[in-house]
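What follows is one structure encoded as structure tokens, with my remarks underneath.
Yeah, one chain of the complex is gone here, protein chain that is, but the others are all in their spots.
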Amino acid sequence: MTDSLLSMILLAPIVAVVLLLFIPPTAKKSIKLIAAMATGISLLMTIYVYINYDNNLGGMQFMQSIPWISDLGVAYTVGVDGISLPMLFLTNIIGFAAVFSSWNINERPKEFFILLLILLTGVMGTFIAGDLFIFLLCYELVVIPIYIMVIIWGSTKRVSKEYAGMKLTIYLLIGSAFMLVGIVALYLQAFPAGMRTFSIAALSQAHLLGTLSQSFQIIVFLLLLIGFGTLLSMFPFHTWSPDGYAGAPTAVSMIHAGVLKKIGGYGLIRLGLLVLPAGAKFWAPIIIVLALGNVIYAAYVAIVQKDLKYVIGYSSVSHMGYVLLGFAALNTISLTGAIANMVAHGIMSALFFAMIGYVYEKTHKRSIDKLRGLAHQMPRIAVGFMLAGMSSVGLPGLIGFMPEYTIFLGLFKVYPFLAIIAVSGIVFTAIYILRVLQKILFGPRNYGFDAIPDAKGPEMVPLFVLGSVLILFGIFPQLLLGMINGTIAPLQSFLQALNNEPSLLVVWGGIW
Amino acid sequence: MHVGLTQVLILSALLFCIGLYGILVKRNLFAILMCIEIMLNAVNINFAAFNYFLPMPDLSGQVMMIFSITVAAAEVAVGLAIIFKIYHDFKTVNIDKINNMKG
Amino acid sequence: MELFALNHAWLIPLVPAAAFIIIGLFFKEFHQLSAGIAVLAGTFSFIMSAAVVMAVLDAGISVEMPFIQKIQWIKIAGMHFSMGVMIDPLSAMMLVVVSLVALLVEIYSIGYMKGDKGYGRFFAYISLFSASMLGLNIAVNFLQMYVFWELVGLCSYLLIGFYYYRISAREAAKKAFITTRIGDFGLLIGILSLQMVFGTVDFMELRHILPVYIAANGTGLLTIIGILLFIGPIGKSGQFPLHVWLPDAMEGPAPVSALIHAATMVVAGVYLVARSYFLFAQLPELLHLIAWLGAFTAFFAASIAITQREIKRILAYSTISQLGYMMMALGVGSLTASMFHLLTHAFFKSLLFLGAGAVMHAINEEADIFKMGGLRKKMPLVFVTMTIGVLAISGLPPFAGFFSKDEILAAAAAVSMPLYIIGTITAFMTAFYMARLLFVVFWGKEQHGHVHKTSYFMQIPLAVLSILAAFAGAAGYVGGFGDWVRFGEAMPEHMNIGLAGISTALSVAAIALAWHIYVSKKYLSDIIAQKMGFIYTVSFNKYYIDEFYAILCRIFIDGIGKIMYFIDLYIIDGIVNTMAALTVYCSRIFSKLQTGQIQTYVAIFFCGVIILLVYTIVFFTKINELAAGGGF
């Protein structure tokens, strides 16, 4: 039972997709209900796994492995540890919320929910895959539905939805091309022919065998960094993200900003750090500099945006900078913070996009200058905005604070002065978030919106679900950090061994 | 002069080149179809020749010819149907006028 | 009983928090019920706090030997934090001040907020604020303090923007949040540095580690950390140059101004310095800086307050000025004086704010003092209580302010004469502008025929606070406040008669001057203003600091933001779009190869075949040669 639990989580949306195929497109209510039930079942099972995961034991649990293409060393392997389980939880909770936030979709709902469920399956598979081949397979499964969804259900503002969808897809595909090259090289190099395997666990041991030379690790890590960095919207590969979110329909924005981006961070840790430690160490200074670019630069750009989705788009770029910082500081504290921050940002950006979706759906406006005093007519949506915004600002008691603090602490141990620059990000975040919040929520009553109803019924589900997670993990951060740390803490000696590896700075110094 | 495999092969090469020449210079779709048939026959001659001249215990080469002829027959049928369709749509069988795929 | 109070001190912040959740989730629309819940929770907190104070007095808990209770909040490899309760005289005093003022303000608000649409919301916020502020008071470590520090900031933001439909209110709220955020930035870095250097942020642990560390490493790094930590209080307690948010914060309802922006939250900064005085006391240079910054702020704010016309603005600048006093006291090494002033100030300043609120409430929210006038007869209770407040803040004996202010000045005089002189001048100015306020509002021509009645809910807190403002100082003075709330040695209670006499005389002179100008009109204020010309204008416009910041903001925030966005749009995206366009262009060129003529393709195909054939011929010849020459 527990062995196949993860497979069942993965399978629930697929079963729903098959069911949906047999439902007439006119039965809109049933389509939505089936999608909601599928994601709900996945979510419940994930919560069960989350509760039953043994933090003290750490490592991969709930493993299942079935050989698939044994000639190539491919096996269908799924399993969760303290890194992937929070991400799986995040995926499911956002998926569940995304279904409800798309409750009012009436244009081709069948196709929409089928694509949405496929997308969710892909993302989930990426996070729980214990096999690189499955990982890639699921990752590629993700990109295509997004393109279709943006093109069909997207919205055109500053850029057309076609442009946005194309940009997003091409960026991600180019990124994944680099990634693919890196992974194939890794596959070929790690073990001699005949013993080759795609198993991530086995590949993580490869550097101990000495088959992966330092220069090889450096090159392959760079490839992975470009791939995952693009996905994570690392500066300067970030411009797809605001445009993409602006063009995408609400659910896609939620999933994309909430979970999909996190595949980048997850991949960097799972493949970049654990498989290619010397490469990670080598490139860490560069990542830090680029990440600071993310944090400060994107925050600055967010300040002058006029469109709500662009603000949140750039805000997510900025927050991803923290994740990268946490990654590149390469110690247990910062890594814990980086993963926790991915979860935190996922929840809050999903909530943000859900709220923006409602506002746009009801008022057909997204421009900050045209929205005013929404708190008068839509107090519930205003609460959602405030929760998400305050979490984004890093207010203690909400999910955003502790991960950021942890990252800062980890970074401070390594690069104190850069950490100060990073911390200044909290001021900029406050500036752009508050600027948006106060402009759209507060101010004189806008009588044009009087006829517009507040969120109610199914629309409240995202607000309630995401909001309660936001507060729960905010007040009891140990629930999240403890789990992550159960897996990260044993890496202490692994990370300490990295101290002897040269970094770019050392090499640079040597040249000069 | 003694006739060996080489002579037959040269004959088939010549036939093939004539067919190719026809394909390249002709504008009429029917003529092109005919030239394709010529080329197919050149290939069939090769089959027959190899089967005849090379040390081979059975008649596999001739069987291949049968398949080749089958495919050729099918190709002629479909090709003619396509030409009819083109004629129906474009009112011409001149291949120069049919260039919708021009980039 | 004592043990019970101490062991259950964690309930003090938790009960108002529960009230917030209950009101916020269920009873927001039930006005009376929500007020009832909030007041009930406030009462509970106050009784518990009082019991805690009793317990502290009885159990002999001192600053050195606090009562500590904590639970693990976060524990990961290399980092762990606790949340807990730390009761020592300092926090016990703060607990009682905060819970008492909060309770009184809640009662006052029952009357003040009557008829407001956001009644339930107001009480929810106030409850959340009490919870956060009380949580801050009992913090066991810097992180817990920071957590609640941010939460009180949030409450302040929410309450300043309480009238969210007013643009000025929402702007003020934003300004308050962002300005204090700049302070928090420093504080956060300070806390991170502490964590990094010492591996802990726990107050008690740090207190034990510090002397060892200083003995080993000196104070160089510690001074930097101290400065960083102090940036937080600069923001929160409205010290120069981050004071700009506090006057604007008066956009909130008057009870909020009384509670948050006078009595409790703004003193959080002072409290933080006091709490971590074991650190600051080791850093004489930093203390010097704090003292001078405090003195400057006190003087600077007072000089602005003199010319302001809006009643709450005057009080706001007065608050900044008094906070400067407290900082100065800390800077000159007298924690006791600072805390004593904090205590008395909480009473008389909230009294003044509540009184001002009552006045404004009575005359349709008119804020300009020169449009009030002659309210003495119409609002006798408010007049009496306000007068007590003004006398208290002016430092006239036997009112509360006299004792605390005198202690500060004495402490300053003991350290540095210039500081004492600035303090005394500030005291003179304080007395003057407070008297000006009192005289202009309550004397002079009656400008309002009809005055709304002040409800009993509003009168009772005023009365209670005025009693406290009148006697708390003397009581504390006699009751051994200095023995109790102190750092290091207990302060001997002796009054420097000379200094006290000078400041009293100056205060009386200032009040007399104000009487002459504003009541008997011997010297007309307008003429003085004209004569002072430049100085008056500068002071009236608050030294143009807001404008200066606006320009800075426009250049360094909006300006750079626009440049960055330009880079994003036209350089980064430009490169991307150029690449895309280049691809399209190339494909246009290559698509020319697609003539649509199968013959062309066939011809090209066979060209390829020929090339391959030629290659094969040449290559095969070579192979044959090799084979012939025995190459294989």
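For reference, chains read A, B and C in written order, and residue numbers begin at 1 within each chain.
Everything below uses one rule, namely that a contact is a pair of C-beta atoms (placed from the backbone, for glycine too) under 8 Å apart; a residue touches a chain by one contact, two chains touch by 3 or more.
Convention: contacts and distances are computed from a predicted model.
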Record-based protein name (UniProt) of the chain missing from this complex, from "Membrane bound protein complex subunit mbxH", "NADH-quinone oxidoreductase subunit J", "Multisubunit sodium/proton antiporter MrpD subunit" or "Cytochrome c biogenesis heme-transporting ATPase CcmA": "NADH-quinone oxidoreductase subunit J"
Chains shown that the absent chain touches, full complex: B, C
Touching residues on chain B - with respect to the absent chain: 1-11, 13-22, 24-28, 30-31, 33-35, 37-38, 41, 44-45, 48-49, 51-60, 62-63, 65-67, 69-78, 80-85, 87-88, 93, 96
Residue numbers in chain C that touch the chain omitted from display: 599, 603, 606-607, 609-610, 613-614, 616-617, 620
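Just so it is clear, only the chains that are shown with their structure count from here on.
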Touch-based graph of the chains, sorted into line, ring, star, complete or other: line
Between chain B and chain C, centroid-to-centroid distance (C-alpha), Å: 91
Intercentroid distance (Cα basis), chain B paired with chain A, Å: 58
Inter-centroid spacing, chain C versus chain A (mean Cα positions, whole Å): 35
Touch list for chain C against partner chain A, complex: 72-79, 143, 146-148, 150-151, 154, 161, 164-167, 169-171, 173-174, 177-178, 181-182, 184-185, 188-189, 192-193, 195-196, 557-558, 560-562, 564-565, 568, 572-573, 576, 580
Of all residues in chain B, those that touch chain C in their complex: 20, 23-24, 95-96, 98-103
Complex contact set, residues of chain C against chain B: 590-599, 602-603, 606
